[in-house]
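Here the complex is missing a single protein chain, while all its other protein chains stay put.
Chain lettering (A and B) follows the sequence in which the chains are written, and residue indices restart at 1 in each chain.
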Amino acid sequence: MLLREVSYARPSTVEEAVSLLTEHDGARALAGGQTLVNVMKQRAASPDVLVDLADLDELRAISVSGTTLEIGAMATLAAIMRSSEVEVSRPILAATAATVADVQVRNRGTLGGNICVNDPTNHFPPLLVALGASMTIRSAVGERVVTAEEFFVGVFETAVGEGDLLTRISVPAAGKGTGDGMAGVTLGAHGTYVANAAASVVDGTWRIALGCVDAVPHRAAAVESALVGADVDEAAVRSAVEGLGATLDPPADVHASAEYRRSLAETSTVRAVLQAAEKARG
Amino acid sequence: MNVAATPVSEKVVTVTVNGTTYEHEVPARRLLVHFLRDDLGLTGTHIGCDTGSCGACTVHLDGVAVKSCAVLAVQADGGTVTTVEGLGDEELTPLQQSFSDHHALQCGYCTPGMLMSATALLAENPSPTSDEVKVGLQGNICRCTGYWNIVEAVVAAGKGSA
Partner (left out) sequence: MTAVETEGTTTLQKGAVGQSIPRKEDRRLVQGQGVFFDDVKRHGMGYVHFVRSPYAHARLVSIDVSAALERPGVYGTLTGDEVAILTDPFFQIAAEPGGSVKDYALAVGKVRYVGEPVVAVVAETRELARDASELVEVEYEPFDVVVDAREAVADGAPVLHEECGGNVSYSGVWEWGDVDAAFAQADHVVKISELHFARFNSTPLELDGALVEFNRGTGQWTITTNNQFPGFAVIMMAPAMRVGTDKLRMVTQDIGGGFGNKITSHPQLVALCLLARKLNRPVQWTEWRTDFHQSMSHGNERWFLDTEVAVMADGTMTGFRSRALDDAGAYLRYEPLGGVIWSQVAPGMYGWRNLRLDFTQVMTNKAPCSPNRGYSRMQHLWFTERIIDIVAHELGFDRVELRRKNYVQPEQMPYETPNGCVYDSGDYPRALEAVLELIGYESVEQRRADAASRGKLLGFGIGSTLDSGTNNFGQSQLLNPDLQFSGNNEVATVKLDIFGEIVVTLGTTPQGQGHETTAAQVVADILGCEPDIVHVRAGHDSYWNSHAGFSGTYASQFAVTGLGAVKGAAEDLATQMKTLASMVFQCPIEAIELADGFARIADNHEAALPFMALGAIPNANNAGFPVDPPPMNARYVFRPAFQVPDKEKKFGNLTLTYSMQIHACVVEIDQETGVYEIVDYAAVDDCGLRVNPKIVEGQVMGATAHAIGAAMFEVFAYDEEGNLLTPNFYDYHVPHTLDMPPLKTAAIESPSPFTPLGTKGMGEGGGGGIHCICAAIQDALDASGRAIVTSSYNPYHRVWEMLREPERSRGTVEVISK
């Protein structure tokens, strides 16, 4: 409950933030704090320096640029829920944000924070992989853009390394023929996921990513292939998903055995795909 | 490089709480909830867990409901906080009265957090439905009431309700 000693800085520009993160070993970016502060309370991680991004307004911006929805890493989940840009361009992001925990967490928690944690049970990693999002990372030597799959490296590990700062998440805007779905089972309403799947179809091409079953979001490539060109009715989807569980090696824990997770992964995938297919039909 | 960008392990923070501005040196690691309870003596905000799950510590920070156990006191520097002590004065607010009228509290430990969440909800949505109230209070755990009376109390306190 009580944190170890830590030093704290609140930069007023992104450059200052990157500078601090580069200069100090053991520096961590502090976004909404909904995960990091709680992790520090457990003393499971104890950074030496916290770089508070609160004053970096440019990281909060949500805008549409051409056919891309640009979401600043510091956009809170509440802001995403309220954003008309998100509503128009990729509403699944707002619908998913609305199921994360509770109002207080959403008021502080940020999209960037959620994905930088890369907790396998988090909502946004599989969703952003399914949406084909990309992430912009700033460092002392410049800026680079990585795909969502490149971004999620391991459990609690992302492409954001020492001295790096995630600044932006870019999501293709949904055009006609696009449909997104997300389904899963949680520990109580709006609770932690036990299993989930995110599915996205763009003009008949599918991207399906599973959370909770691996260190990083798991692309269900075989299912994606089986769905190409298929008439997406329930029978076809079930047929495409059959056997998915056997290809997975999910963890067992107090909430689910590996076998239960496999089964839930399959069911979640079917439901996410059907949701997406229905949305795509318009 | 501005001063605020130099890492410090203690900081003098300036926080306005319930309308009064305080200047206080705090360790960087001090949680906002401990700052409020132990440094400022505002013990109405409570602690019920250690994972940011229960919401007993809910306050308003810069106008929105937050869990003060998941915020460092230094993060509130320059900010405005409202706690349960700042909701009313001698008289109970209509929401507080509604809680009593509907037996929406038993031990009273979750109640300050519930009131802060409900107040934030009503500010944004003056006449919420039961379902909207449930969403608004999803981050506040109660072990005494089962929530039914709390939801009723907030709905009743909504503008235009009896």
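FYI, contacts are C-beta pairs under 8 Å (C-beta built on N, C-alpha and C of every residue); 3 or more make two chains touch, one makes a residue touch a chain.
What you are looking at is a predicted structure, and each value in this text was computed from that prediction instead of being measured.
K.L.:
Among B:63, B:126 or B:146, exactly one should touch the missing chain; which is it?
P.N.:
With B:63, B:126 or B:146 as choices, the missing chain is touched by B:146.
K.L.:
Mind pulling the chain B residues that touch the left-out chain?
P.N.:
These residues touch the chain not displayed: 27, 29-30, 34, 37-38, 41-51, 53-54, 56, 83-85, 87-88, 92, 96, 99-101, 103, 105-112, 115, 133-135, 137-151.
K.L.:
Which residue numbers on chain A touch the omitted chain?
P.N.:
Against the missing chain, chain A presents residues 1-5, 42, 102, 185, 187-192, 194, 253-257, 260, 263-264, 267.
In this section, only the chains that are shown with their structure count from here on.
K.L.:
How many angstrom lie between the CA centroids of chain A and chain B, rounded to a whole number?
P.N.:
Averaging C-alpha atoms per chain gives centres 28 Å apart.
K.L.:
How about chain A: which of its residues touch chain B in the complex?
P.N.:
1-12, 16, 19-20, 24, 27, 30, 33-34, 37-38, 40-42, 49-50, 52, 54-55, 78, 101-105, 107-108, 189-190
K.L.:
Flag every residue of chain B that touches chain A in the complex, lowest number first.
P.N.:
The contact residues of chain B facing chain A are 1-2, 4-9, 11, 27-29, 31, 47, 50-52, 55, 58, 64-67, 69-72, 74-75, 77, 117, 120-121, 135-136, 138-140.
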